[in-house]
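All protein chains but one are shown at their positions in the complex.
To keep things simple, chains are lettered A and B as they appear, and every chain counts its residues starting from 1.
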Amino acid sequence: MSAGVEPAGVAITERDTIGKIPPGKIAVWWFLASEIMVFGTLMGAYILFSFAHGDFAADGAHVKWRLGAFNTLVLVTSSLTMIMALASARARNLSRTRLFLLATVLLGITFLCVKGYEYTTEIDEGFTPSTSIFWSFYFGMTGLHGLHVIGGIVINSILLVAALSRKPWDILERRIECAGLYWHFVDVVWIFLFPLLYLT
Amino acid sequence: MNEAGGHLESARDDRTLYVIVWAILVLLLVVGLTIFVLPIPREAAVTLIFGVAAIKAALVLRNYMHLKREHLLIYAIVLIPTLFLLGFAITLIPDIVFRHAM
Partner (left out) sequence: MNTVTVDDHAAHHVSFVRRYLFSLDHKVIAKQYMLLSAAMAIIGGGSSYLIRWQLAWPETSIPGWGPIGPDNYNALITMHGTIMVFFVAMPLLLGAFGNFLIPLMVGAEDMAFPRLNATSFWTLFVASCVLVSSFFVPQGPAAAGWTSYAPLSDKAVYTGVTWGQDLWILAVALEFASFMMGGINFLVTALNLRTRGMRLMRLPLLVWMEMTAAVVFLLSVGPLVAGAVMLLLDRAAGTSFFQPDRGGDPLLWEHLFWFFGHPEVYVVALPGFGIMLEILPVFARKPIFGYRTIVYSTIAAGLLSFIVWAHHMFVSGMDPRLASPFSVTTIMISVPFAIIMFAMIATLWRGSISLASPMLFALGGIATFLIGGVTGIFLGSAATDIYLHGTYFVVAHFHYTLFPVVFFGGFAGLYFWFPKMFGRMMNETLGQIHFWISFFAFNGIFVPLFLVGIGGSPRRIYELSSYDMLKPLQPLHVVATVAGIALLLAQIPLIVNAFYSMVRGPIAGRNPWHANTLEWTVDSPPSHPNFTVPPRVYRDPYEYSIPGAAEDWMAQDAVAEADLRAAGR
């Protein structure tokens, strides 16, 4: 066993905990709290700037909302596959767990491909980060979000490998739950980012 | 850990719920896009679209991230940063919106 998986020493139930929340889960939630501050700041700044500058709508007309909508569908579906992976892990169904994890990874990659296509066409059309303050926000926010998607894909791929190599179920289930929390958060950020950048 | 029988039953209910939530999310996406393309005043459209987004986020938080079953501490961990952000953004309104507009 490895030293980093469990609190070394005594099992959780013997200690004074708060609400008996497993340590990994509460750690991820604290991390998400910090991430809420990061993305929330960017979104808040964008909203404030959009009130300050009247021309955001004009700039915003050039984003490809259909592709953005498709990407929203992709990410929302990947949230479903992620939670189904957890449900399958809870039901101890190995093949379904692997399947859903793989689906999540593939959907994540799809999202990135569509985003990449969007970026290249926009830059070809002459819209770069330096074009205007709107485009600064657009590239900045979707770029940062995209980096988080990449991180999520990496984590989920590692989980997929773990599922393929038959890690013990309770470890796998907890890790999928924690990774799922992160992945759902990335989805929630996009749920707000999409209307913010594409539909207003 | 639940007992084996009840565990499988509730697991199946869970999975059904997840799919239903997904269906609602897709529906709400369509609703949002519909509002977008409709020729209604911009302010109204924006408000409605954000309302839709908030509902979608709440659905994901509540059902996929299991917030409805979680301990108060986790609610606090989500709520407090959100409140801080709102306060921060509101404090910045005089500076960013009113005084430094181009």
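Heads up, the rule we're going with is that contacts are C-beta pairs under 8 Å (C-beta built on N, C-alpha and C of every residue); 3 or more make two chains touch, one makes a residue touch a chain.
As the structure is a computational prediction, the values presented were derived from the model and not from experiment.
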Study note, to complete from the structure: Full-complex touch with the removed chain, picking from B:Ala45, B:Ile74 or B:Ile96, is B:Ile96
Practice item. Just name the one of A:Met37, A:Leu67 or A:Leu102 that touches the chain not displayed here. Key: A:Met37
Exercise for review: Just the residue numbers, please: which parts of chain B touch the chain that's not shown?
Suggested key: 80-81, 84, 87-88, 91-92, 94-96, 98-100, 102
Check your understanding: Which positions on chain A touch the chain that was left off?
Key -> 1-18, 21, 23, 26-27, 30-31, 33-42, 45, 49, 52-53, 128-130, 132-133, 135-137, 139-140, 143-144, 168, 170-171
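The working rule: only the chains that are shown with their structure count from here on.
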Revision key, fill the gap. Whole-angstrom distance, CA centroid of chain A to CA centroid of chain B, is 14
Practice item. Going by the contact rule at the top, pick out the chain A residues touching chain B in the complex. Key: 18-19, 21, 26, 29-30, 32-34, 36-37, 40-41, 44-45, 47-49, 51-53, 57, 65, 69, 72-73, 76-77, 79-80, 82-84, 87, 90-91, 180-181, 184-185, 187-188, 191-192, 194-195, 199-200
Study note, to complete from the structure: The chain B residues in contact with chain A across the complex are 7-8, 11, 14-15, 18-19, 21-22, 25-26, 29, 32-33, 36, 42, 45-46, 49-50, 52-53, 56-57, 60-61, 64-65, 70-74, 77-78, 80-82, 84-85, 88-89, 92-93, 96-98, 100-102
